[in-house]
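This report refers to the structure that appears directly beneath it.
One protein chain omitted, others in place.
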Amino acid sequence: MSELTNSMAEKLLIGGKTYSSRLLVGTGKYKDLEETGKAIEASGAEIVTVAIRRTNIGQNKGEPSLLDVISPDKYTILPNTAGCYDENSAIRTCQLARELLDGHTLVKLEVLGDQKTLYPDIIATLKAAEKLIADGFEVMVYTTDDPVMAKRFEEMGCIAVMPLAAPIGSGLGIRNPYNIRTIVENAKVPILVDAGVGTASDATIAMELGCDGVLMNTAIAEAKNPVLMASAMKKAIEAGREAYLAGRMPRRAYASASSPIDGQFF
Amino acid sequence: MSELTNSMAEKLLIGGKTYSSRLLVGTGKYKDLEETGKAIEASGAEIVTVAIRRTNIGQNKGEPSLLDVISPDKYTILPNTAGCYDENSAIRTCQLARELLDGHTLVKLEVLGDQKTLYPDIIATLKAAEKLIADGFEVMVYTTDDPVMAKRFEEMGCIAVMPLAAPIGSGLGIRNPYNIRTIVENAKVPILVDAGVGTASDATIAMELGCDGVLMNTAIAEAKNPVLMASAMKKAIEAGREAYLAGRMPRRAYASASSPIDGQFF
Amino acid sequence: MSELTNSMAEKLLIGGKTYSSRLLVGTGKYKDLEETGKAIEASGAEIVTVAIRRTNIGQNKGEPSLLDVISPDKYTILPNTAGCYDENSAIRTCQLARELLDGHTLVKLEVLGDQKTLYPDIIATLKAAEKLIADGFEVMVYTTDDPVMAKRFEEMGCIAVMPLAAPIGSGLGIRNPYNIRTIVENAKVPILVDAGVGTASDATIAMELGCDGVLMNTAIAEAKNPVLMASAMKKAIEAGREAYLAGRMPRRAYASASSPIDGQFF
Amino acid sequence: MSELTNSMAEKLLIGGKTYSSRLLVGTGKYKDLEETGKAIEASGAEIVTVAIRRTNIGQNKGEPSLLDVISPDKYTILPNTAGCYDENSAIRTCQLARELLDGHTLVKLEVLGDQKTLYPDIIATLKAAEKLIADGFEVMVYTTDDPVMAKRFEEMGCIAVMPLAAPIGSGLGIRNPYNIRTIVENAKVPILVDAGVGTASDATIAMELGCDGVLMNTAIAEAKNPVLMASAMKKAIEAGREAYLAGRMPRRAYASASSPIDGQFF
Amino acid sequence: MQIQLNGNPLSMDNITTVQDLLNVLKLSGRLAIEINHQIVPRSLFQSHILNSGDNIEIVHAIGGG
Amino acid sequence: MQIQLNGNPLSMDNITTVQDLLNVLKLSGRLAIEINHQIVPRSLFQSHILNSGDNIEIVHAIGGG
Amino acid sequence: MQIQLNGNPLSMDNITTVQDLLNVLKLSGRLAIEINHQIVPRSLFQSHILNSGDNIEIVHAIGGG
Partner (left out) sequence: MQIQLNGNPLSMDNITTVQDLLNVLKLSGRLAIEINHQIVPRSLFQSHILNSGDNIEIVHAIGGG
């Protein structure tokens, strides 16, 4: 069906590269690397976030590492600056990630402002983004759902803006659909909901609001069955995207019969 | 992945027959029979509702009829009593449907109580259900989201209970998830949300609440692109079912980091 | 201000008697009779529900009884049939209450259908209501938020219809505002939300939907400070009623400046 | 009742001055000054916002002015910087207001970032706040519901933080209660919800979340009956405050009977 | 012969059975027929004799939800 | 005399009427009484004769919602 | 003398001070005045001399939220 072909044809464009999947996933909180690999495979994700941390000196020799399981040849690796509460550590993290990944410039920037909410420090994020962009990075930026800041990040050259749906790891879903839709309406770069999704319908709602994609980690990794939830999320994202493209029916205050009145014999 | 296989394995059982699809669709409100056929094919539905009405005397000779497009050989046809406001017309409709479909006994019973909301008349529905069950029909009953009545319909022998999510054709979504979940928790027969779904996430939410399936018509037929919306609904139902089986993460009032604190070098 | 006078003037009419307060309260779950009395006084309620139970034989001689604190001379006593799961016990309870209160015919009828939700058994409630009305009682009926049944109770002669907002004692608030508003729109008798209110805003919302009043017990009795919550509820009911009469502003998808653009000097 | 006395006793402290009313109102969008005066009187507000604009040269001689109706002797006048899209015009506005009001230093700072949402430009607001505080102003700052920025405004010396509930004049209510509550939990200065309230229950909810007050304009001025809505808002704010202090009952997934089981005779 | 067909009065000649009526109306396929509120099984279309004044309903399945 | 009072068996002597029973039980105030599922109006407390085996319910109003 | 008053060019004669201007305009009450982006305190209305080309803003409080 042409409609289906169309929807399949239209792809997510990030940093000059197109992706069939609009689901981006993290790699934290899994039981082990095997579960990580299975879940990410089931999710169909093509962009996968990773953290940059110290190697364990003198431990687990020869043990497989994350990038053996999630190969940069197969996936677009998206290093994040998770845990950074200031501009400099975020920038150092990106630079090390670039070196680690042979000059790879795509990064997910987050500079946190508060440990309780893990909400971003918008001011520090803005400064870090400026320097990273100047240094040649392609910055996907984690921000609040403030439409004014989202627009500013777009205008300064971030290649994707990633407003939070709810606090990282809270699973509270889209707390403020109004803001997310406003951000989407104003945007010229991809808008990806980042953080807060808890279950499949949350992801579907994000896509129905017109988001270009969703990034999640805990919702999959902390499900009782992560692999099955990963499959659910894959379908939820596609369902939401197709519903957005299909154009939903109008809401009505009252009922409207599905069966005709004409021809009733009773 | 075994988990996936499992979820695929577990099927919907209605009237002694198993179904892979948990999406049931109506056939009203489409532009034409071609669109009807395409949309239903895209939805993956195996159970399809139809209305019983007078034939048009002396008109549209040889024009294809609904059951030519939606063949009883391919689909389980579910005749409904849409438009009936009293017990007798509902019973007559079911009897004519049984004759029409060569002794087919599966019916969707709805006896309406109000034209503005198209909410059921519970009392009349109860009486009609008693007589239909006594007459050998397998009754899938449209009811309110009242858990007490839902249980009563189950206990009297209805093979599936179908609480409304919102008024027929309103597209308002699950107005009272609390009631739907309560009905599901108490049920020993399949619970299918019937009426009120407006977009993909509504269907996903219904399934995440533990419903066994969803019946919809307007949400697909009145989408700008019904065929694409049908595909969205197919995925939304699967996503919601898998999320339900996978077991969602707990909701948290505060944030929980996805990346480890250990090994930070900044 | 004439507008205020008006709103104060319009009163609640139940069983031929007018009331200035639209808050009806229960007397259960309080620490003691003193707290009961203080809370009900703070609530400003004029109609107070009581339960009918066996006297304690050979106990608490001369201890004050509820009706000493909540005097029938001061309050309209509304005996309820709480705890009745069948038609006959509800009818017996009403008859004993009438005897107890010297021929008083105003009763709150509830016939329960399920211990988990304490939702009504609509069928048994209907039968009990018929007999009680025939026996000369003025029936205020506890029912679900099904608009069709609400209308039926009105048409059979109940003097007030009391749909539940949420399960008794759950404090979940108005689970389905759509149904409550629909009931109100169709009604010719007072509609009082009964059960489910948890805090002041729930009561305000019920009144903004156009309800004629709200009956509550647990929300006040189980607050940390019942007397202060009673005062909050009094104001919440008045606020909601006045807001309903005042006619709220339209909702807007976008912003609208409160200060004029003209005359800006910057 | 001591509890009531207490709640009445505890007052709102802003800029070293205490207020009995926790409702702050604007003066825009009214039909005329008479309606403005009546509505503000009915609201019981003690703090009233005004805009600073050019005088009309050669017009309406001798016509009463706003401050004749809303006298600075009776009300605390809160000049705002509505309509300012940059730091400098906001600062000039505050300086002119201070001159206008004989050295009055209390101001409501808003620096807007977008005409569609009238959301603040957080960066420009931050810069303006720094200079105004340095210049001796007592700054009440309009901001987003971002808890990190709210804390920053507090730490830099703003005497009150006023997160938006929804876009100015939208009447959409508290779009993100989670954020508002988080802001309140972290705050050491008064938190006032500013903008977005549409009806009484919205104000009650804001107070139940623990806010110290609410500032509104359109919800009153654009009601069909502004004076009656002003009275509704007065009660709604008090109801919400008292409910917050009283401590609401716990929410329960299931029902809990209000009448005792003991002593049933049926 | 005067009959009531799907709510409308109709005058018909030279028809005896239900099948005759369907032939005249050129109706075939999945139908169900009720005469005077009694269902006439398809197996009896050939033999069921119509009488003047019969109230006949001929129904089929159409799109509905 | 053996009676059933509020669900419990009770043996009572020297009582004839409902009022006698109330006196013995020291019960007064707002009460309603049902004997063998029939209400006994307050006006008949003095005259209504109790019989052995009577099933008596004495109820009052208590806190409930 | 040519001035800019509240955004509009204006030609005025026989006025020297801010107070003169207010008198001519018949403006009184709660006002604040900015000349060339500098606030002129009310206490200086009598003494502040206007110059040709001055950009004058006269503002007051109006309804707003």
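Letters are used for the chains, namely A, B, C, D, E, F and G, taken in the order the chains are written, and counting of residues starts over at 1 for each.
Everything below uses one rule, namely that a contact is a pair of C-beta atoms (placed from the backbone, for glycine too) under 8 Å apart; a residue touches a chain by one contact, two chains touch by 3 or more.
Only a predicted model underlies this, so the values are computations on that prediction, with no experimental measurement involved.
Visitor: I'm checking contacts with the chain that's been left out. Which of A:49, A:117 or A:144 qualifies?
Guide: Considering the complete complex, A:49 is the one touching the chain left out.
Visitor: Which candidate, A:144, A:201, A:218 or A:231, sits in contact with the chain we can't see?
Guide: Of the listed residues, the one touching the omitted chain is A:218.
Visitor: In the complete complex, the non-displayed chain touches which residues of chain B?
Guide: Given the touch definition above, chain B has residues 258-260, 263, 265 touching the missing chain.
Visitor: Can you name the residues of chain A that touch the chain not displayed here?
Guide: 25-30, 33, 36, 49-55, 57-58, 61, 65-68, 77, 79-80, 82, 92, 95-97, 99-101, 168, 215-218, 221
As a working rule, only the chains that are shown with their structure count from here on.
Visitor: Would you mind naming the chains that touch chain C and likewise touch chain G?
Guide: Chains that touch both chain C and chain G, as defined above, are D.
Visitor: More than half overlap in residue numbers between the two sides of the chain C-chain D interface, or less? Answer same or different.
Guide: same
Visitor: Whole-Å distance, chain D centre to chain G centre, using C-alpha means?
Guide: 33
Visitor: Round to the nearest whole Å and give the separation of the Cα centres of chain A and chain C.
Guide: Centre separation, chain A to chain C: 47 Å.
Visitor: Chain D to chain F: how many Å between their CA centres?
Guide: 62
Visitor: Hey, what residues on chain G touch two or more of the other chains?
Guide: Residues 6-7, 34, 57, 59, 62-65 of chain G touch two or more partner chains.
Visitor: For chain D, give me the residues that contact two or more of the other chains.
Guide: 26, 28-29, 51, 53-54, 80, 82, 92, 116-117, 119, 168, 172, 217-218, 221, 258-260, 263, 265
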